[in-house]
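For this view, one protein chain was removed and the others were kept in their places.
The first chain written gets the first letter, and so on, giving A, B and C; residue counts start at 1 in each chain.
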Amino acid sequence: MDARVKKKKMILSQGTMDVDFVRKVEALSDTSVRRCFQCGKCSAGCPMATFMEHPPNRVVRLLQLGQWRRILEGRSIWYCASCETCSTRCPNKVHLASIMDALRKLSWDAEGPSKESYVQLANKLFLQNIRSYGRQYEMRLAAVFNVKSGQFLKDLSLGPKLLAKGKLKMFHSKNRNLSEIGKIFTRIEEMRKNGEAL
Amino acid sequence: MKKLLNYAYYPGCSLHASAGEYDLSTRELFKALKIGLTEVPDWFCCGATPAHNVDELLSLSLCAKNLELAEKVEGDLAVACAACFSRLKFTQHTLEENATKRKQVEKAIDAPVKLDGKVKHLLEILAGDLGLERLAASVNKPLAGLKVACYYGCLLTRPTDVPNLDCTEAPTIMERVIEAVGAETVAWSHRLECCGANFTLSRPGVVIQLTNAILDSAKAAGADCIMVGCPLCHGNLDIRQKEIEGVYKTNYNLPVFYLTQLVGLSVGLGSGKLGLDAMIVSPMPLLKEKGLL
Amino acid sequence: MHTDKPKHAFEPKIIAFVCTWCTYAGADLAGTSRMQYPANVRVLKFPCTGRIDPVFILKAFQQGADGVLVSGCHPGDCHYIAGNFHARRRFAAFRKLLEFVGVDLDRLQFSWVSAAEGGKWVEVVTDLTEKVRAMGPMTEFKELALEEQWSGAITTPELKEAYNSI
Partner (left out) sequence: MSRIGVFICHCGENISRTVDVERVAAQVGNMPGVAFATDYKYMCSDPGQTLLKKTIQEQKLSHVVVAACSPRMHEKTFRKAVESAGLNPFLCEMANIREHCSWVHENREEATVKAIEIVGMMVERVKKNRVLPAITVPVTKRSLVIGGGIAGIQAALDIADCGHEVILVEREPSIGGHMAQLSETFPTLDCSQCIMTPKMVDVANHPKIKLYTFSEIELVEGYIGNFQVTIKKKARSVDEDTCTGCGVCMTKCPQKKIPNKFDQNIGMRTAIYVPFPQAVPNTPVIDRDNCTWFKSGKCGVCQKVCGPGAVDFEQQDRLIVEAVGAIVVATGFDLYTIDEKPKGSPIKGYGEFGHGKIPDVIDGMTFERLASASGPTGGRILRPSDGKEPKQIVFIQCIGSRAREKGISYCSKVCCMYTAKHTMLYHHKVHDGQAYVFFMDARTPGKSYDEFWRRSIEEEEAVYIRGMVSRLYQKGDKIVVMGSDIAVGVQVEIEADMVVLATAVMPQKGADTLAQKLGISYDKYHFYSEAHAKLRPVECATAGIYLAGACQGPKDIPETVSQASAAAAKVMTLFSKDKMEREPIVARVREAGCVGCFACKKVCAYGAVEEKEIRDRQGNLIKVVAYVNPGVCGGCGTCQATCPSKSVELDGYTDEQIVAMIEAL
């Protein structure tokens, strides 16, 4: 994230506080960001907080102020491991893990502007796999990921070991529900186009 | 042979790939315990973490469809993978609570949502439906002297109210199961910490750091091995263990078992039926030392 | 437990003038907390340090005290509003007088010990005892006391000579 953006002064007004975006997040995550009183417990227990430029509590704080761009410009949301520790321990029932999901979804829709492309790429490939094969095939996922992310040699040493142990399946079995899966993807896309879902 | 119990079985993608030994040992164990297990025909991926991470509606729809498929098989739905378990339970919980989302999902799957079926993790079946007494009665080879560190990870217990497997912050279900078959358990600090989960693909550096802390804690507590109920945790703890040892210049040598492997061992199943040879950190020296093989 | 400590060659006598509300209660707290300190101190209770007349200190030295401790409430905490302030001012002047008379001021200590400071009481008493022990017995005022008790009988040749020369 651009350090200048992170440190940039916030000009607060009804115009600069994007309440609509926050309402979307609240609808998707089924939780109220206003409930948060910034105790910091989420950040205290987050296994990934050290990798984030906005620790979880600050993500909620920025949402309270309608400053979502600052969040999406950073990579914090892509470092969330969805471990649910924050949601579990929150004294105010702010479901932060779901807020993170919502933010990733909205960022995904906006085609970024997140810089954390590896995680995004992995997610994209994962969902493509579901759409194409109905199930996940880790070998394929990993291989394509490495090619697409330009890390051809990543985890190279693991490959043969896993193969030898029968952990990597090379071939997919046919799933008779494949067309149904495709339909689910299509219907959701249509619902979104028609504004029936976020 | 009369079955005591019958379940629909949702193995999940990992069990058909990298966690094949989990699938194998589950089927063999249930056979040995005379519990019926029928795989849901043509189940598909629950969406796992990536789906809910960026598209909750997709995640809910995939799970809702799988739940619908499961309805066709007799019995509650038995789930082995902690991630699938979490997603299926989340779906039930969310669609129960939120009418808007429920309507959207019904439209996406073009069918009414069915939430009546019970989703159960293998642990619940062993500790609850079968019961620890009956489980103990099936033991032929008690795991005496084996010190097990039970690792829950994130998704089996969290968040409060959703999986409802056991207490969120101080669960004991894994310990209860494995103690019932004669093993010892160790008290350790990191049994609920996150291993980094699916970052194993995109951010392995993160995973190595987090997983190391877990291995270190288990070792320090005097464990001989680790027991898990999640293929993702298994992947990080087992597959990446050698790599971690290299990075941190240390030596853990902690075999990482699926719970069904250890319980299977106690009821007398052999290495071949438990897929012990598929484990990266070989358990053979340990099991031989303890006289369990 | 009750082992006899190694005896010192000299056990000083310390007299403590304390107010009842703060320091006496602080010393009580040291007791209820079972803290240990030298047995050399004798405590005299006053309602307030404001009641302590400097004459008492002189009297104590005359009576064989080797060290004197005056202690009351912290400034501002006086149970009687301002008694400790008066005491502080009085003793500031009194120290000058003592110095003039030739008493080593190290034998006289003022301190504030509150009802909550059992530990501080122990510390103050222990420090003063050890300090005075190192200084040795107080002799100046004992001689004065002897003079005061002089019966008037001219018994020594020196006195006779002095008497005759007047």
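Heads up, the rule we're going with is that contacts are C-beta pairs under 8 Å (C-beta built on N, C-alpha and C of every residue); 3 or more make two chains touch, one makes a residue touch a chain.
All of these numbers come straight from a predicted model, not from anything done at the bench.
> Considering the entire complex, write down the shown chains that touch the omitted one.
Looking at the complete complex, the unshown chain comes into contact with A, C.
> I'm checking contacts with the chain that's been left out. Which of A:Ala27, A:Ala44, A:Leu65 or A:Ala143 qualifies?
For the chain that is not drawn, the touching residue is A:Leu65.
> Name, in rising order, the residues on chain A that touch the hidden chain in the full complex.
6-14, 17, 32, 34-35, 37-38, 57-58, 61-62, 64-65, 67, 70
> Spell out the interface residues on chain C facing the chain that's missing from view.
The list for chain C reads 1-5, 13, 15, 20, 24-25, 27-28, 30-32, 34-37, 39, 42-48, 50-56, 59-60, 63-65, 78-83, 86-87, 90, 122.
As a convention for this text, only the chains that are shown with their structure count from here on.
> Indicate which of the five shapes (line, ring, star, complete, other) describes how the chains touch one another.
Contact map by chain: other.
> Among the chains in this structure, which pair is joined by the largest number of C-beta pairs in contact?
After counting contacts between each pair of chains, the winner is A-B.
> Just the number, please: Cα centre separation of chain A and chain B in whole Å.
23
> Using the average of all C-alpha atoms in each chain as its centre, how far is it in Å between chain A and chain C?
For chain A versus chain C, the centre distance works out to 76 Å.
> Can you tell me which positions in chain B touch chain A when the two form their complex?
13-14, 16-20, 41-45, 47-58, 61-62, 65, 69, 94, 97-98, 100-101, 104, 107-110, 154-155, 158-160, 168-169, 193-194, 196-199, 201-204, 206, 210, 239-240, 243, 277-280
> Which residues of chain A touch chain B in their complex?
27-28, 30, 47-48, 51, 79, 81-85, 87-89, 95, 97-98, 100-102, 104-105, 108, 118-123, 126-127, 129-130, 134-139, 141-142, 145, 149, 154-155, 157-158, 161-162, 165-169, 173, 175-178, 180-181, 183-185, 187-188, 191, 196-198
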